[in-house]
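All protein chains but one are shown at their positions in the complex.
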Amino acid sequence: MRKVELKGITKSYDGKQDVLKAIDVMVEPGEFFVLVGPSGCGKSTMLRMIAGLESITSGELALDGKRANALSPSERDLSMVFQNYALYPHLTVEQNITFGLHVKKVSKREQKERCKEVCEMLGLTDYMKRKPRELSGGQRQRVALARAVVTQAPLCLMDEPLSNLDAKLRAKMRSEIRQLQRKLGLTMIYVTHDQTEAMTMADRMMILSDGDVQQIGRPLDVYNNPANTFVASFIGSPPMNLIDAEMKDSVLVADGHWMTPVTAAMKQKIGSGRVTLGVRPEHISLAKDSEPGFLVQVANVEVLGTETLVTFDFGEATQWIAKWPGQSSVQPGEQIRICVDDRHLALFSAEKGERIVCEPVPDAKKVSS
Amino acid sequence: MTLTVSGLVMVFPILYAFLISFMQGGEVLQGSLWPETFSLANFVSAFDRVPLLTYLWNSLMVSVLIMAGQLVLCSLAAFAFVFVEFKGREWIFYLFISTMMIPWEATMVPNFQTVQSLGWLNSYAGLTIPFFAMAFGTFLLRQQFKTIPKELYEASQIAGISKLRFFTGVVLPVVKTTMTTLAIYSFLTAWNMYLWPLLVTNNEANRTVQIGLKQMQTQEIASDWGVVMAGVVMVILPTLILLFAGQKRLQEGLTQGALK
Partner (left out) sequence: MTTIQHELADRHVERKRAWSNWATGMLFLLPSLLLFGVFLFYPMVRTVYLSLFLTDSQGVPIVFVGWENFLNLFQSTSFQISAKATALFVLYTVPAGIVLATALAILANQKLRGIGLFRTMFSATMGMSVAASSVIWMFLFNPSIGLFNRILAALNIPGVQWLLDPQYALLSVSIATIWMNTGFAFLILLGGLQNIDQSLYESARIAGVSESYKLRKITLPMLSPTLFFVTTVSLINAFQTFGQIDLLTKGGPMESTNVIVYSIYKDAFINYNVGSASAQAVLLFVAVLVVTVLQFKIGERKVHYQ
């Protein structure tokens, strides 16, 4: 187990533009920490700086409380799994797994034993004499994992290790990696662009965009309380529905005629002018007869078996998605009356997209048209 | 049809040389195209009249030495260009490029003097060492090394493997085929070298087989074309076999070196 601490870490490749901007984060020992964000936001860069493959422009990196900025990769006592697995094509699975162990002064006999052990753990025992090109994608992935595990380094870094696998295998490996990490008590820093992986695997996650930390927290906290519109639309599938709204008297008006009341306290926080209003798809339901609701036109319906995604036109240029449990019989083109659970409304400032309030909107009157 | 005709025209001189090497003196003078009997007499007398075996052995040694030297030096240099980052690397790379612009023939006079003052005339050292460094081979291998995913290098860095060990343990085995291509090319070129061996060897013990041909052609046996062609056949046989075996690989390798 290993504690990793980043203090004001900044990276610039060209000396002009900062790819990472003053990152502060602490990864606790034994934690499964996921770094998630869209492609090009700097995830790999951050991971590679922790690994020592990339120099740190400014700030401090501490491993177990000790400054590690200038340590070489091998001095940091960590293992790493690469997106393309980085298996040596000319070596067998066994040789791949034990390659480099001699540097750590592991005797030949122990190398064999350790290799056998991890191969059993990962179901590779039958493939130890094969070359990487004679393996399937999933098996290669396991060899890469085995190579990381066999070093017994307390910190493991993974850079999009599952992105070359098909969806089904990916789901399986997610759970395997998680179990392995728990069993070995590894501190894990895991990079992915896939929010599902982040949500399902992380103890805590960090959402990165354009080199800036957007939010750090446990998956559910992030999901329920996104810090800004970026996180709101990045985490969750389908993402949170967003629309611009305006304060008029004591009601929020979206797109001219959709309204919702707010409390005085909220009103004060919002101030006057514009906000962005957000609601998760699962908080939009078909209005019961007694409930106030609004009429919308259905644009598309995706029935997934256990749930149904309904896309409908909301306002002039916006489409929202609602997620309902079960199999709905709603048809495209149909007019339906929907109801938004306003206890789960999220409000963001219009300029910066930052979350304004987290407390629920009062239950006085439902949103109505 | 065009294909067949042009193929025959292209190989005719070679084929003809083979045929003549089996002919008796009279047949050559009559201008026959096909030997009456395939006699090996010309080969026997070729080995008899000039120390062909010594020449062949010298050529073999020189070619193998040059090939080995070029493989070692080119792969070392290419490795540094791809996997070792250091200040001034760009600059040295341009230096390598600039060597391609210096025609080797323009430097032969001082080179001869250098080799002479080193006491390397009539020696394998003088015949081989000046050719060990080769920009083309370095570029070819550099191109190939660049296709090795950098993650392979990074994985070894994390494992704490030294650069030298990464070079010998990973890079060289991974690019075996390109190394073979370069080896074939090096051997062919070295075997066929003419001007430099002509300058730095002047006795029979150290002559290469190409200079042996010149000797055959200028001696009195020159009029005995069958014997001369037998010598020619002995000279071209090794390279032709090598070329036929490695033609596809050579073509791919050269195209790669030329274009990327």
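Chains: A and B, in written order; residue numbering restarts at 1 for each.
Definition applied: a contact is a pair of C-beta atoms (placed from the backbone, for glycine too) under 8 Å apart; a residue touches a chain by one contact, two chains touch by 3 or more.
All of these numbers come straight from a predicted model, not from anything done at the bench.
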*Among B:113, B:147 or B:177, which one is in touch with the chain left out?*
B:113
*Please identify, in ascending order, the residues of chain B that touch the omitted chain?*
2-4, 6-8, 10-11, 13-14, 16-17, 20, 28-29, 31, 72-74, 76-77, 79-80, 84-89, 92, 95-96, 99-114, 129-130, 132-133, 138, 163, 188, 191-192, 194-195, 198-199, 210-211, 213-214, 216-217, 225, 228-229, 231-232, 235-236, 239-240, 242-244, 247, 250-252, 254-256, 258-259
_For chain A, which positions touch the chain that isn't shown here?_
55, 60, 67, 69-70, 72
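Convention: only the chains that are shown with their structure count from here on.
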*Roughly how far is chain A from chain B, going centre to centre by Cα mean, in whole Å?*
58
*asked:* Which residues of chain B touch chain A once you look at their complex with the stated criterion?
replied: 149, 151-152, 154-161, 169-170, 173-174, 176
_Residue numbers of chain A touching chain B in their complex, please._
48, 51-53, 72-75, 78-80, 82-86, 88-90, 99-101, 103-104, 147, 151
